[in-house]
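Quick one: structure below, then a few questions.
For this depiction, one protein chain was excluded, whereas all remaining protein chains were kept in their positions.
Per-chain residue numbering starts at 1, and chain names A, B and C are given in the order in which the chains are listed.
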Amino acid sequence: MCGFIGIYKDREVAGDIYTGLLTIQHRGQDSAGMITFSDHFNIKKGNGLVRDVFKEKNFEYLKGNMGIGHVRYPTIGGGRKEDSQPFLSNVPYGIALAHNGNVTNYYTLKEKLESERYRAMNTTSDAELILNVFADELSHQLPFSIRGLYRAMEGVFRKVKGSYSGVAIIKDKGMMAFRDPHGIKPIILGKKDNSFAIASESVVLETLGFRVERDLLPGEVLFINRKGEVFHKRLVEKKHYHCIFEYIYFARPDSVMDGISVYQARLNLGKELAREVKKVSPDVDFIVPVPDTSRAAALSLSEETGIKYREGLMKNRYIGRTFIMPYQKKREETIRLKLSPVKHELEGKKIMLVDDSIVRGNTSKKIIKLVRECGAKEVHFAVSCPPLRFPCYYGIDMQTMEEFVASDRSIEEVKKHINADTLIYQSMEGLKKALETEDGLGFCTACFDGEYPVPVPGEDLRRIKSDRKKEF
Amino acid sequence: MCGFIGIYKDREVAGDIYTGLLTIQHRGQDSAGMITFSDHFNIKKGNGLVRDVFKEKNFEYLKGNMGIGHVRYPTIGGGRKEDSQPFLSNVPYGIALAHNGNVTNYYTLKEKLESERYRAMNTTSDAELILNVFADELSHQLPFSIRGLYRAMEGVFRKVKGSYSGVAIIKDKGMMAFRDPHGIKPIILGKKDNSFAIASESVVLETLGFRVERDLLPGEVLFINRKGEVFHKRLVEKKHYHCIFEYIYFARPDSVMDGISVYQARLNLGKELAREVKKVSPDVDFIVPVPDTSRAAALSLSEETGIKYREGLMKNRYIGRTFIMPYQKKREETIRLKLSPVKHELEGKKIMLVDDSIVRGNTSKKIIKLVRECGAKEVHFAVSCPPLRFPCYYGIDMQTMEEFVASDRSIEEVKKHINADTLIYQSMEGLKKALETEDGLGFCTACFDGEYPVPVPGEDLRRIKSDRKKEF
Amino acid sequence: MCGFIGIYKDREVAGDIYTGLLTIQHRGQDSAGMITFSDHFNIKKGNGLVRDVFKEKNFEYLKGNMGIGHVRYPTIGGGRKEDSQPFLSNVPYGIALAHNGNVTNYYTLKEKLESERYRAMNTTSDAELILNVFADELSHQLPFSIRGLYRAMEGVFRKVKGSYSGVAIIKDKGMMAFRDPHGIKPIILGKKDNSFAIASESVVLETLGFRVERDLLPGEVLFINRKGEVFHKRLVEKKHYHCIFEYIYFARPDSVMDGISVYQARLNLGKELAREVKKVSPDVDFIVPVPDTSRAAALSLSEETGIKYREGLMKNRYIGRTFIMPYQKKREETIRLKLSPVKHELEGKKIMLVDDSIVRGNTSKKIIKLVRECGAKEVHFAVSCPPLRFPCYYGIDMQTMEEFVASDRSIEEVKKHINADTLIYQSMEGLKKALETEDGLGFCTACFDGEYPVPVPGEDLRRIKSDRKKEF
Partner (left out) sequence: MCGFIGIYKDREVAGDIYTGLLTIQHRGQDSAGMITFSDHFNIKKGNGLVRDVFKEKNFEYLKGNMGIGHVRYPTIGGGRKEDSQPFLSNVPYGIALAHNGNVTNYYTLKEKLESERYRAMNTTSDAELILNVFADELSHQLPFSIRGLYRAMEGVFRKVKGSYSGVAIIKDKGMMAFRDPHGIKPIILGKKDNSFAIASESVVLETLGFRVERDLLPGEVLFINRKGEVFHKRLVEKKHYHCIFEYIYFARPDSVMDGISVYQARLNLGKELAREVKKVSPDVDFIVPVPDTSRAAALSLSEETGIKYREGLMKNRYIGRTFIMPYQKKREETIRLKLSPVKHELEGKKIMLVDDSIVRGNTSKKIIKLVRECGAKEVHFAVSCPPLRFPCYYGIDMQTMEEFVASDRSIEEVKKHINADTLIYQSMEGLKKALETEDGLGFCTACFDGEYPVPVPGEDLRRIKSDRKKEF
């Protein structure tokens, strides 16, 4: 769960990257960073929101016509300041790189690189690993050529397992974009005159006034040299497994990924969910979304079922991640600060809450409690995706959650756990139908069904589990 | 447009005030401040958001069982740092005060106080003026008594014109709350055991776990002494003129003011607006709210008219007021950063945008342009209030706008100006009906009809206009 | 131990005040502050060094042609941020004030003012008390006149006991300077064309290019109105008791106070000390000053005795008050960081250290230990003032030290305590002779002989002692 941007322009790029990072801030609020290239690399990285990391004075030295930016949500490696992307390597040429995804053979590959290639990594970020694999491969393809670049990236695609879409700058050569062989993570290209923008989500391009060109293909590499000439090649042809959770929850509704509108996908999810709801046909006054992500699904569910839609829960915009709460002991009360009920709409009513997913179940439980305290007579709960049961190793922060509430519980038991009067999940069929396209885009649905497109090496799996435990 | 909080507790209050200020941050993002009273006053004020003004270390000295807090949206006086509330006066006793509203005889009263009472004011904040009038009155009622306090406040109510709800702490004596004679601005009291909370909006009380007691009456003063005994008296009895714009736009939807749910009021506004829309009966595919305030009205409009509701515009949560945009020249593009269209929903469709109000018309114009650029075939515009035509002198920041788009234009001309296919305003009857209550709460509707409940002295009006010009 | 500056000019004063405060930073490193007057007061105060408190951006609003500044060394009241001077009162007129000294009847006078005059003080700073006494007196002399001002200051001189030299600004009226009836603390006036500067030490005037006019007389008030006219009057005529410790240790050597050069005074002290040294006539290789204050005395001691002078101890300029020392447990080692021995000069030598004074004896003990560790064969210790035995209530921070090392020890015992081979103190006769002038300036020598020129009320003495205990 990260976001990146690469911009190549005929003028200064730092302002665009900054604006773009604000646009994809939802993909990561843990740290932010930017590297621009004038005749040397200029760097600014830090922990926190984009608005807090970058100060006006930073833009005095963030000069150059090429640059990459990144916002991070921690996966492997916690929140060390050094782990902020982008990363820089000085051999060969000088390379800067940022990516979104998760390397599944991180531990074994890193040790191999350190022992065999004497490349030291200084952080626990997999971006630094990808950068070093690429740098090592490229140092065997000297001097620089497009063919050598492709060969180096073939090495990366062969050695690095998992999901990784990203951008890189090679000093004095140009800017590169890449998408892992299975295309798990999104990456989209935009153009405007002789300028190019590459980003995790299409909304960046639109905000910055770039025309959307196309999504990169799985296993594709694209390179723009300093003359503005574009080279691209799909180096490996494997089945596409787009992360389905991006559509359900993670991406912005105003983005389009691999041809599918996120907003439309969510409307479809609500429509499909209506089938399940109708099976139960509960007696409900209002459908109430848990803001912000589930509004679209709740709306189409309302349309399909004829049950009125009301915004019974308000999100407090100003209580962010940086929130400190002095003297406040009970963590549980924070739900009240983040989500405020419109008592008047809930009191004496039978409410059906709609959320995009249930992970641990704790938040759902608190929200239901909150709604009941406002005087709701009944609280039903509908979820626009099926039960989450399997960890994600490809970048959604669900690998560190040893137990999903649904992993060892029946739906009935989950219902009791969160104290809902009814609990209705999306069906797997509904999920697939909601995301069906004419040309049949393939999805990774491992978190629901455990079918992992890229296996995780046993030793790495052991280490992931061991690291996960330390965090708790 | 400001917000205040006063808390009196049997334990430390700074954490509650901080949390409460986050809850009413929407009422003012220009500056924030807090004064607590232990055996002396402890102060922290600054420009910016609550989260930026208060640091963890400030809470080490913000000690005490009584405290008041404030968020400010500048009206008279611009944004000087010194203008942040609350204010402090050391004679008599030591008094801290914060308020919401606007003093209409600011200039004449201030000069009178300075020349006749030798009281120097150091800022251009009307809170400092109210504080000084009160302090001066109270210095004629020594030693302290409840009767003296009432008399002092009678003096304030007599001398200070305009709107002003607020809270104050008198050193070693207790905490006071007050509401101007016409009750233009909201103020509500909450209780929990032996603790009291007073705030601009009920949502503060609910977030902090206080039980809503009641709204203060127009012209009422309430005092809680250091033993926790409560004294209150309505000192003047005048007609209630609650600011109607609080319901339309300014207050949080999850608040209840003078017995009226803000969310319900907005649903009603949409319902009434439906009458006007039906008169025109435009051929429209989707009703699309301009987020965030107009969602409720758009939803009920959709229900009443049967036109589908879609969220075709997304608000970027991370582009706040502190936004800096390096290298970016054209101010106009910022609308694109704040509001992002869901192209897929708009393309090829006939859209009816719903907004709470039109002020200058510039934003409406840009939004319509944005929606058209996404391929909408038609763009209609419905407004949940009547045309704004008259400046507000009571605290809504519309006194500095010399020309509302509708002040000297017919509706047809406004329609052309913002380039809408149809423009539908709420009627005055619809507005009144939407806010009708059994006990007949009175409203200030001056911004629509020019009927000012509290006249502004001629000399002050001249100075307001002169100051306004300087700002442009 | 504080320093103040007041500047009245025909142009902006903030730059001069800033520069001036840097010049008297040695008088207080705890906090710094400035108030300028344009048509209102502009304020910046904070804890820390002048260079850390004032940022370039502060000077954007510190406008005006009159201003006062202050650096503080805490006496009564510890280091609360609110205690930073200058202070501001809004009744009558608006008055800003800063001073140097210490009010001895602080507690009793403050309580009297709060109970009888309903004036609340919010800090534990005696500057706030002086300001409030003055403001209260002035509010009985309305409207403003020079005669009324004198009467008000007569009230201050009558009510406020202790030492207090200072400056004040009265809104729209002008700038005032004052010196307590006994003239314990220094204050000097400078002039340049139509501009005036008033400061604690003459070095400020010289650095800013003002011509030294004269020191204020004890009990004198000086007022410069907005036309630049100067009024002054000695309101009370009492014996002058200049703090003798300013010459021995506290003031800068390049200052001249009440006609006596501080550097010359210190040379004289060394000369007088030579008499005592000759009585003992120790066999010594080098005289080594403890830097920085004792260099002058050590030099003239060397000249008088013929013993060679060597700088055997170096002061580290970069280890300031803000020093943090991570992982470092032993406080004792800090002497090594602040003072570094020139081993080469000390090894195998008989050394006579010269210091300006011995307070608790701990530092002397550590320095002697350090010198011995460098291989010095013998370490003798000469002090340019007599034994300190009595607390100071007039501003030198020695009232919080319940026990001077010499208060209950014989000189022989002190010598053992600090582990010196010989210990030689200045005699009282030598001290007086060193500071003798033709016109016979009177000195406060209470810290040596216990003869206090201004008695401390019993109740206040009890409170001072009680507060002092809390600090330990």
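What we mean here is this: a contact is a pair of C-beta atoms (placed from the backbone, for glycine too) under 8 Å apart; a residue touches a chain by one contact, two chains touch by 3 or more.
What you are looking at is a predicted structure, and each value in this text was computed from that prediction instead of being measured.
Trainee: Just to confirm, in the complete assembly, which displayed chains does the hidden chain contact?
Mentor: Result for the missing chain's touching partners among shown chains: A, C.
Trainee: In the whole complex, not just what's shown, which of C:146, C:236 or C:319 touches the removed chain?
Mentor: C:319
Trainee: Where the complex has a chain not shown, which of C:158, C:308 or C:416 is the residue touching it?
Mentor: Final answer for the missing-chain contact: C:308.
Trainee: Thinking of the whole complex, not just what is shown, which of C:23, C:42 or C:84 touches the missing chain?
Mentor: C:23
Trainee: Among C:1, C:35 or C:49, single out the residue that touches the unshown chain.
Mentor: With C:1, C:35 or C:49 as choices, the missing chain is touched by C:49.
Trainee: Extract the touching residues of subunit C with respect to the undisplayed chain.
Mentor: Looking at subunit C, the ones touching the missing chain are residues 11-12, 14-16, 18-19, 22-23, 25-26, 49-51, 56, 59, 203, 206-207, 209, 252-254, 256, 261, 263-264, 295-296, 299, 303, 308-311, 314, 316-320, 322-328, 333, 336-337, 340-345.
Trainee: Could you please point out the subunit A residues that touch the chain left off the display?
Mentor: Touching the missing chain: residues 40-43, 61, 80-82, 88-94, 118-123, 132, 135, 139, 142-143, 171.
Note that only the chains that are shown with their structure count from here on.
Trainee: When the C-alpha atoms of subunit A and subunit C are each averaged to a single point, how far apart are the two points in Å?
Mentor: Distance between chain centres, rounded to whole Å: 62 Å.
Trainee: Centroid of subunit A to centroid of subunit B, CA atoms only: how many Å?
Mentor: 37
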